[in-house]
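Here the complex is missing a single protein chain, while all its other protein chains stay put.
Let's look at subunit A:
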Amino acid sequence: MAEGKIAFELVSPERLLLSQEVEMVVVPGEEGDFGVLERHTPMISTLRPGVIQVHEGSSVTESIFVAGGFAEVTPVRCTVLAEEAVAVSEIDRGATEQRLSDARDDLLDAKDDAEKVAVERRIAVAEAMLKAAG
């Protein structure tokens, strides 16, 4: 492996989305974003809906929106298990707004707490997605 690089993998349940060597990735952790460089402490974290940024040199080469999931970090590797992932440039504003309003409608119909929590999560995902689209 090249010096100063880590192997970054982005995996969804249906396929391996991305696997490449990068200098740094910034991952939206549950308790705040964190950057991963080579020789990072081993760590497992849950993710909140947000944007993963791949850095090469001083520029961001890739921005990918994830709707939550898990990240596993070792000194040489960073693996992100995402439930839903889409490149920021490919987010469809119209569809996302539709999703947000659908979710808000569902919130009014939610009967019990479990359902409410699920719908609130969907709203949070849609809101984060809109924010990422800018």
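As a working rule, contacts are C-beta pairs under 8 Å (C-beta built on N, C-alpha and C of every residue); 3 or more make two chains touch, one makes a residue touch a chain; residues count from 1.
Definition applied: contacts and distances are computed from a predicted model.
As stated in its UniProt record, the chain not included in the shown complex is "ATP synthase gamma chain", which appears among "GH25 family protein", "HprK-related kinase A", "ATP synthase gamma chain" or "Alpha-glucoside ABC transporter permease". Residues of subunit A in touch with the missing chain: 9, 11-16, 29-31, 41-46, 70, 72, 74-77, 79, 81, 83, 114.
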